[in-house]
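Pasting in a structure now, in structure tokens, and then I'll have a few things to ask.
A protein chain is absent from this complex, but the other protein chains hold their places.
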Amino acid sequence: MRVGFVGLGQMGKPMALNLIKGGHQLRVFDLSTNAVSALVDAGAAPASSPADCARDVEAVITMLPNGSIVRKALLGDDGGLTSLPKGAWVIDMSTIHPFESDAIAEEIERKGFPFVDAPVGRTSDHAVRGELLILAGADQATVARLAPLFDCMGSETIVTGARGRGIRVKIVNNFMSIALNALSAEAAVLCEAIDLPLEEALKVMMGTPAGKGHFTTTWPGRVLKGDLSPTFMIELAHKDLGIALDLANQVTVPMPLGAAAREVYSAARAAGRGRQDWSAILEHVRTVAARTDTK
Amino acid sequence: MRVGFVGLGQMGKPMALNLIKGGHQLRVFDLSTNAVSALVDAGAAPASSPADCARDVEAVITMLPNGSIVRKALLGDDGGLTSLPKGAWVIDMSTIHPFESDAIAEEIERKGFPFVDAPVGRTSDHAVRGELLILAGADQATVARLAPLFDCMGSETIVTGARGRGIRVKIVNNFMSIALNALSAEAAVLCEAIDLPLEEALKVMMGTPAGKGHFTTTWPGRVLKGDLSPTFMIELAHKDLGIALDLANQVTVPMPLGAAAREVYSAARAAGRGRQDWSAILEHVRTVAARTDTK
Amino acid sequence: MRVGFVGLGQMGKPMALNLIKGGHQLRVFDLSTNAVSALVDAGAAPASSPADCARDVEAVITMLPNGSIVRKALLGDDGGLTSLPKGAWVIDMSTIHPFESDAIAEEIERKGFPFVDAPVGRTSDHAVRGELLILAGADQATVARLAPLFDCMGSETIVTGARGRGIRVKIVNNFMSIALNALSAEAAVLCEAIDLPLEEALKVMMGTPAGKGHFTTTWPGRVLKGDLSPTFMIELAHKDLGIALDLANQVTVPMPLGAAAREVYSAARAAGRGRQDWSAILEHVRTVAARTDTK
Partner (left out) sequence: MRVGFVGLGQMGKPMALNLIKGGHQLRVFDLSTNAVSALVDAGAAPASSPADCARDVEAVITMLPNGSIVRKALLGDDGGLTSLPKGAWVIDMSTIHPFESDAIAEEIERKGFPFVDAPVGRTSDHAVRGELLILAGADQATVARLAPLFDCMGSETIVTGARGRGIRVKIVNNFMSIALNALSAEAAVLCEAIDLPLEEALKVMMGTPAGKGHFTTTWPGRVLKGDLSPTFMIELAHKDLGIALDLANQVTVPMPLGAAAREVYSAARAAGRGRQDWSAILEHVRTVAARTDTK
């Protein structure tokens, strides 16, 4: 395919290179002339602007740092949409705010172009090897048509089913993994501070929800099917968190996430959930977040 | 074996029943006469006090709500240690503060008795089925000698290697799983609030550290071997958390753990770790918790 | 003076009315024609756009919900700057992100116009009565020239001394008062949950830093002059927070701010500040926030 590629950073550059290797004809744009040169050496045509980059292509791909830059590259005075041929695809692979993505997508669709949000997972190493995870905000048919592109850049494409879901699942997934990283560090440093070898603790935790998570262990049999009868009661979980926090404070391991969690369980107890299953924390958070508009 | 069992609550009762089923001779004590009756019906001898319970046994087991109750049951005026035969084991299976466990253990050891902390994992259903996870604060030889007891109550015994480590790993494991539960709820409710089907998100997350955790994915190849070179930089992780938090605040999904996490990453950036791998958060928390005693 | 006023919301409308009452000639613009009508009834001239509004005036004032709207109103295709007479003032009284304010200001200054950020404090009631607090990002001479306007809208103008400081102090002040409100609620609800009459507690707290704050009590004699010798040690403060948190968790009063504070003190202890004065928390936070760029 003929592809315009805007944004040749740490991720964009290897992605574009893999498209060239895959046999696609690329026209590339980036503010950094060095980045452009590297791609030109590999066979790409240089573009002088996003508009120039989108001329005569079948798809334009953006891989940029934030929503306002994506907006400018596509919808600005000199943006891709000013020259993009009718029927060509707009594929934004950047990680941006989902509502900004929605707004950009709607504007592009109003101009008559099909838009797909397709942010990527994994690391720059994966980008180099063409083994990214692609989270396509599109249905099966659309993904099938774009597979020649996606398959050059990634080794797995998730079909989320609808426009906007790619960027949504990206943000939720990153939120969870990034925050979990900080929580894991609190647990690990607590281990070290109480002279418990980390490997010993990891060995145990890998066999429990501590290491395996709750999505496929404690939740499916209980809260996800509406059963809140206790296997482990919220009030006991709350008690154990209190012990862990007191311990951590004695050995001066600050645990801000752990401390926040204790207060969530405390609120769940106040809300009458003390004797419900601990998976009912999901139900509790749902209640807290549920918009009530008359008070 | 002849066993004294103190504490016949939701967990203690099925554990004691399984010891009887396993052929052990039990003398039992609990403040609730109903609980005692149930065990007596199953063949146990009733005791009038912890002291009475520990008379003539080879091991006394406690399964009680907190450290001061354990202390009283073992070391009080009418406690088990007043009558326990020389050489008999003291096994505390309760979940209590590790430092309280240490203090009780040391006092008991000073009186010449061997002490093992052996708290249990899993749920009351597992207790009924004799399928608990037993976290033995003991070495291999000790666990081998107590296996006839442990194997009646649990289906798996972790040998942590030293006294005090059973209760330590219990508290760390519970901390991690309980706090992770609250964090998972934040991610799940965010999904729902932005019209992203939870199953769709879970499908993706089960293939990433969001669902698989960091202990066996991102940490071993990087921070655990001292390599902080980036596959995904802390400053990008920080940026993504900011997007998720802004999104969550727009759709009024309160995320106290997520908000705390963002500030941890912010502190890591301030500490000069912005361009390190995200697994370096472990190193950051280690630094924050490291005692410096001269300032 | 001849003034263009853009943004006639809950605050902007009474502010504009007070300018008219003060004898100024107003041209006004708002997307709501109702809001415009109200001002026209009071003597203002209606404008069809921000550009129209800024025609022929000595100063244009914006009072708008966020930075991108302010940017559009001033610097957009149809923005005030397209028609503003040379030498006229641009005064943004909105509460927006300080860095957005800076960027807008710089662009405006590059076009040759003087810019003042002058956000307001207090409430809509004060706006009606012309008793706002005006936080002028300007020097004394500039404020003197704009006093005829400011004095119609407010009863007090703070001269912060330089462009950008008005909006900065607004954000810091609002941050502090808004977060303090939530912290105060935690303390008050804890009172109620432990049967301590709130008035009784308030009576005590109004005589201590709990009610009077630290800025003028504990800080000036210690941390603000570099003296960290203890009047009340951080490790005792940390201990007391622990008691309060345990108490609150027992009576299920969730205290997320309190819990976060305990971890801050824990980190300060880890950093070797346990025996420093509690005002040294300022020094601790400074250290945590200090950018270190080599790690």
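Labels for the chains are A, B and C, by order of writing; each one numbers its residues from 1.
FYI, contacts are C-beta pairs under 8 Å (C-beta built on N, C-alpha and C of every residue); 3 or more make two chains touch, one makes a residue touch a chain.
Because the structure is predicted, anything quoted here is derived from the model rather than measured.
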Visible chains that the absent chain touches, using the contact criterion stated earlier: A, B, C
Residue among B:Ile20, B:Leu149 or B:Ala248 that touches the chain left out of view: B:Ala248
In chain B, positions touching the absent partner: 238, 242, 245-246, 248-249, 252-256, 259-260, 262-264, 266-267, 269-270
Where the missing chain touches chain C, by residue: 95-99, 121, 123-125, 133, 135, 156, 158, 160-161, 165, 168-169, 171-196, 200-216, 218-219, 231-232, 237, 240-241, 243-244, 246-247, 250-254, 256-261, 263-265, 278-279, 281-282, 284-286, 288-289, 291
Interface with the undisplayed chain - residues on chain A: 256, 260, 267, 270-273, 276, 288-295
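The rule is simple: only the chains that are shown with their structure count from here on.
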Angle, in degrees to the nearest 5, of the Cα rotation that carries chain A onto chain C: 180
Most centrally placed chain - per-chain CA mean versus overall CA mean: A
Shared interface numbering between chain C and chain B [over half = same, under half = different]: same
Distance between chain centroids, defined by C-alpha means - chain A, chain C (Å): 34
Inter-centroid spacing, chain C versus chain B (mean Cα positions, whole Å): 46
Interface hub residues of chain B, defined as touching at least two other chains: 256, 260, 288-289, 291
